[in-house]
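As you look at this complex, bear in mind that one protein chain is not there, while each of the others sits in place.
A and B label the chains in the order they appear, each numbered from 1.
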Amino acid sequence: MAGNDRSTRRHFLKAAGSAALAGTITRVTLRPAEATPAMLNSAIRNVVGEAPLRNGKVKLDIPPLVENGNTVPMTVSVTSPMTADDHVTSIHVFNEKNPQPYIGNFYLGPAAGRAQVATRIRLADSQNVVAIAQMSDGSFWSASVDVVVTLAACTEEL
Amino acid sequence: MRRTSAIVAALLIVAAQTYAADIPQRQRRSGYSFMAPDTKAMQDDDTANPGMLWVLDGEALWNQRIGAADKACSDCHGDAKASMKGVAARYPAFDKALGRPVDLEQRIDLCRTERQQATALDYESHDLLALTAFITHQSRGMPIVPATDPQLAPFLEKGHELFTQRQGQLNLACANCHNDNWDKHLAGSAITQGQPTGYPMYRLEWQTLGSLQRRLRSCMTGIRARAFSYGAPELVELELYLMSRAAGMPIETPAVRP
Partner (left out) sequence: MASVLVNVPKRAKRGDIVEIRALTSHIMEPGYRRTAAGEVIPRNIITSFACRYNGREIFRADLFPAIAANPYLSFFTTASESGTIEFEWIGDNGFSQTASAAITVE
């Protein structure tokens, strides 16, 4: 599986790096163990319930190769006239491999004029990010992006 | 006429005190140019650049009366936009009383203790970062001035030595990466030229603003050398050398870097 290859290689590189950098004290745990795809799925189900999840309308903009997982710019936009009868009521963003699956929930309304939200997120590893929009008619639409996260080269002791 | 031009030529030779392996002027590149577009965008927009939060705080501190003297920076220096313009671009500067160069952080602390009769601020403290960022920001866009003061010459030479000496368990000199191997990659990150154009800067890795000294210390730790302590003369000498090595490059403070 592609995901396993990446994590094995990452682990090897980290081990090789650690051997070279004797005495490293890393302050941050790199692979917090708790995240699983099952958690992501149940988090999505919490929002969506049994309703079908349709592809489309949602655009998730994240750089495919991220310079630092601590601060990743992300923009979610949803195609919608944003009228009283037809608008986005909320956007929910999830991740696959952080310690927990939620990133943020954003609540809009027709006054927004444009269904677009930007923020900066943290990604603990290369992974999938999923954005789900709920519309005023109760339908759910989603998009997902596969993001590769690189680390900074040097460890630091404060 | 000929004598004047000889003097000018001599001054220019002194002014352009460069070292053989320095990156030639036309090849100098800021760390900005090595970044991905999204990170560049974070720096470019003052309404979205996290470093600007410290610049704003610094402005408030600039106007705040403190210490036994109950003075604010503005009481002596007025509007920083005017009085501090160009200052950071020529730091570190020689301090007569101490007989050695000081960086901007040390200058701020000297003002606080001697003029405002207040306590000095620690490196990487919020307030010192904010004041340094605010003052340096007033030089944004201005070219870095090389160290022409002859009193600085021995310290500049020391800084050059520090930059080129191998050290630490990995036995690396700054020059090995930043003169000889810039634009290659180390563990997925670009190796930059190590130009100090944007300090204090918001580093994504730190998730906060930090000084050049913090960055130098973390580089030294990275090559498994014992890092100089905050405020050590060696770090100021290194900064002095780095600034001269970057002469002509515009200040970007507050920069954003990965």
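As a convention for this text, a contact is a pair of C-beta atoms (placed from the backbone, for glycine too) under 8 Å apart; a residue touches a chain by one contact, two chains touch by 3 or more.
This is a predicted model, so every value here is computed, not measured.
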From A:N46, A:T79, A:N105 or A:S139, residue that would touch the chain that is not displayed: A:N105
Selected from B:N63, B:T119, B:Q165 or B:Q207 as touching the chain missing from the view: B:Q207
Residue of A:T79, A:T119 or A:S139 touching the missing chain in the full complex: A:T119
Contact footprint on chain B, counting only the chain that is left out: 47-48, 50, 52-54, 56-57, 60, 126-127, 130, 207-208
Chain A residues that touch the omitted chain in the full complex: 25, 27-29, 32, 70-72, 75, 95, 98-100, 102-109, 111-123
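We take it that only the chains that are shown with their structure count from here on.
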Separation of mean Cα positions, chain B and chain A [Å, integer]: 35
Residue ranges of chain B touching chain A (in the complex, touch as defined): 35-39, 41-42, 169-170, 186-189, 204-207, 217-219, 221-224, 227, 258
Of all residues in chain A, those that touch chain B in their complex: 13, 17, 20-23, 63, 65-68, 70-71, 73, 150-157
